[in-house]
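Note that this complex is displayed minus one protein chain, with the remaining chains in position.
Take a look at chain A:
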Amino acid sequence: MTGSTSQLRIVVVGNGMVGHHFVEQMVQQSVACDITVLSSEGRLAYDRVHLSSYFTGSSAEDLALTTEQTYQDWGVNFVTNAMVSNIDREGKTVSANGVTYPYDVLVLATGSYPFVPPIPGNDQDHCLVYRTIEDLEAIESSARQSKVGVVVGGGLLGLEAANALKQAGLETHVVEFAPQLMAVQLDPAGGDLLRGKIEDLGVQVHTQKATQSIEAGESCRYRMVFADGTFLETDLILFSAGIRPSDALARQHELAVGERGGIVVDNHCVTSDPSIYAIGECALWENRIFGLVAPGYTMARVAATTISGGDLAFTGADMSTKLKLMGVEVGSIGDAHGRTPGALAFTYHNQAKGIYKKLVVDAAQKKVIGAVLVGDTSDYDTLLQYSLNDIALPEYPESLILPSAGEAPSLGADALPDTATICSCHNVAKIDIVGAIDAGCCSLGDVKSSTKASTGCGGCAALLKNVVDRELEKRGVEVSKALCEHFNHTRQELYHIVKVEGIRSFDELLEGHGEGLGCDICKPVVGSILASVWNDYVLDPKHLPLQDTNDTYLGNMQKDGTYSIVPRIAGGEITPQKLIVLGQVAEKYNLYTKITGGQRIDLFGARVDQLPDIWQELVDAGFETGHAYAKAVRTVKSCVGSTWCRYGVQDSVGKAIDIENRYKGLRAPHKLKFAVSGCTRECAEAQSKDIGVIATENGWNLYVCGNGGMKPRHADLFATDLDSETLIRYIDRILMFYVKTADRLQRTSVWMDNLEGGLEYLKSVVIDDALGLGAELEAQMQHVVDAYQCEWKTTLESEQSRKRFRQFVNTQGTDSNIQFVTEREQIRPATEAEKRSGEARIPVEIV
């Protein structure tokens, strides 16, 4: 066999999602190893979680998680259709298809198989299961010769499978033994509501049915006879009644297995044989099988780390889930059934809207221990945080699930437990920050240098500042509100100074109100203020040095110094012709393409010197900048709305495009995201946006100050049934008031929470014009709207501006450190190791 004796020989049996993840993790470890993968399937790993998308057009290639080429590039040996016949634990070899593979470490990632209940007649041609792509092919071919399909099992997978049958055009039934659907995750009331919703979608549900036999049918191929004497005729039967660990190999070779199956592993995923590991659904940890992919991935990491000599333990996994089943939102957290002794429940049931929420708290009413959400899972993230971190409940726990008819309690710095992770890049918890302050750090900068918090992606900067400020205040330290060492003012104060004194440049402001040279904190802040107040071209020579590199080069810098390009696609609406242009440009410049969350297309891997040429082609084709690089209004996401949708009540796309075109490029203290939904089903997820608009029969409901990201927050209902003119007037006023008064990098949600009086105060300012600012705010917004220009178009028109994009001031040429390799048929930045080994290639420009 291949591999020298100095390398660790690892044989992996199974190449499902978890087995593949293990290989991926192992390749990244710095241990020299020789990996052989034995897969019983005909293809390498693919995405089983999204199997049902196979019926909506995804191909096996789309579902693939890797390619044979990638494994070859990694130097991983693999054998498909490999049937492992023997493990020689003494001699440490594995035999498959007549070949013997020696190992130092054997990893079993054999997964699970679908459980088929022992019903007479269950082995007929059109009795199928739902696990592999081959299963799907069998279902597809059977469905072509069938009119009616039945899924046996009303659990999570069963409903997924029912969706697949429905997609295939069959009259679909679900037969469940228990009295309700999803009995593991939901309580009876939640299960009932889910049943109603699924029946509304045309799937017939039969609960409390025990199938006794499968016989020949009269109107259909088969007849399922139930214990209660009733029957159901169908052409196709799909069993989805749970999974069983594939532990046959382990049993055969006398590894310890659980009473009800599963290969017993310890905290490091080691089986009863120290040279053999088991991970994923075949592994039994503390008498539990974990049938979700995330815990499987964790096990893969644990095994790879342990094998490489590192220290990582598997400590169980949270099995909370949030998903959409046939468009119905379902969430389940922790002890959903309230089985913990003394558990108390709060429920909210809105039959009219089809929403059910149950909050389960402990006997002392101190913490969240479980929850059930059907029809609306917007509270899921918050509830999960409460449950995972044992955060103390608010005074009225029910406020966590009731529709926000006022102030929804938000989590402030003090509410976070000591163990809450603040910076996930460097794994810094709140207690580490408190410790650093106790040890003498007395500023945000000190805390950052000492703990490294917020020095990775920087996404936690605002949260970190909150925690530090709060901790310093508690210790009686007067927290300076100064922006940085150069200005002894807040952003809001600087905004007023700029406005009142008519200041038009950074130097002018620094001279009159600051000291030193400025820095990367105050310069972009002042740049943003100048842009919001005057809306000058951001690359005007006097503003240029103020901008972050993203603003300077009008692109998003990536880790290798290249940029990504996001043209504006207002409302997510794009013509086929423009899509073709994007494809052609990406192909010509060899850019990696990815769809963004804001319904746009991101083109990655452009060198700074390529940006003007690329944008010239985009501008010529009618595109304009998307401001993805700026703290500005980004996108207005929309659902398709009443134009096409059966349920839509207003033209949400048209409204989204109007709104996006009005506010595009508005500079703000933080990026802003909007959305417009065409009906109350809320497909555009407007309630997770800074500005969310939802169509009603009578007009538009306006939601404000929501956000996704690190600390998701649900938007608050601001006003209902607005006509278009009032809607725009309110948005004008809200945005301008935010731009004028918010702190640096302060999101709309935090800004509003910090306004004294919060939402009610904001309403009084905007709706009742309590400050008499309304007309002024609108006029300022109109000025900004009128002064809009596409920054790329302006840049391309000036030879001087184009010069900025040269890589070198003294010679032609490009940065030789930018190198790419191919992954999933597209480029990605080469790793340092790949660059050293010369595997990477420098991009070749096609002229």
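Here is the rule we go by: a residue touches a chain if its C-beta (ideal position, glycine included) is under 8 Å from a C-beta of that chain, and two chains touch if they have at least 3 such contacts; residues count from 1.
Keep this in mind: contacts and distances are computed from a predicted model.
Considering only "Cellobiose transport system permease protein", "Neutral amino acid ABC transporter membrane protein", "Nitrite reductase (NAD(P)H) small subunit" or "AzlD domain-containing protein", the record for the omitted chain gives "Nitrite reductase (NAD(P)H) small subunit", by its UniProt protein name.
Taking the complete complex into account, A:Leu544 is the one of A:Ala178, A:Leu544 or A:Ala621 that touches the chain left out. Of the candidate positions A:Lys357, A:Lys448, A:Arg713 or A:Lys763, contact with the hidden chain is made by A:Lys448. Of the listed positions A:Pro114, A:Gly191, A:Gly338 or A:Pro524, the one in contact with the omitted chain in the full complex is A:Pro524.
Hidden from this view is one chain, which touches chain A at 448-449, 455-456, 458, 485-486, 516-520, 522-524, 541, 544-549, 552-553, 557, 559-561, 608, 804, 806-811, 813, 815, 817-818, 832.
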